[in-house]
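In this view, the complex is presented without one of its protein chains, the others remaining in place.
And now, chain A:
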């Protein structure tokens, strides 16, 4: 097995993930693209572990660790997405821009009214 085949495949998968993260608007699709990027890294780790014959199996063990971390990340990410959806009724990334440096609309320079604050939690619902 030439190492260049898995390495090129991993590079392509990583680029596809980069495209997905940048181009998608739905947060869950962004999370899927992040998983694609993590899988590209895993493929690299496995390929180089097989090539280098590590006696400690560092590459494959690290692959298992990355898989576990990816699962934890996805669980937390989906919890955050659900919290955002509960508070704002949207999961679209470019609608959640409270922390952005927004351009003030002309005519109201500096005094742009903030949108009505959304209650942080539903309370007993």
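What we mean here is this: a residue touches a chain if its C-beta (ideal position, glycine included) is under 8 Å from a C-beta of that chain, and two chains touch if they have at least 3 such contacts; residues count from 1.
Rule of thumb we're sticking to: contacts and distances are computed from a predicted model.
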| item | value |
| --- | --- |
| Hidden chain of the complex, named as in its UniProt record, picked from "NADH-quinone oxidoreductase subunit J", "Putative ABC transport system permease protein", "Spore germination protein KA" or "ABC transporter ATP-binding protein" | "NADH-quinone oxidoreductase subunit J" |
| Hidden partner chain, residues of chain A it touches | 1-9, 11-26, 28-29, 31-33, 35-36, 39, 42-43, 46-47, 49-51, 53, 56-58, 60-61, 63-65, 67-76, 78-83, 85-86, 91-94, 120-125 |
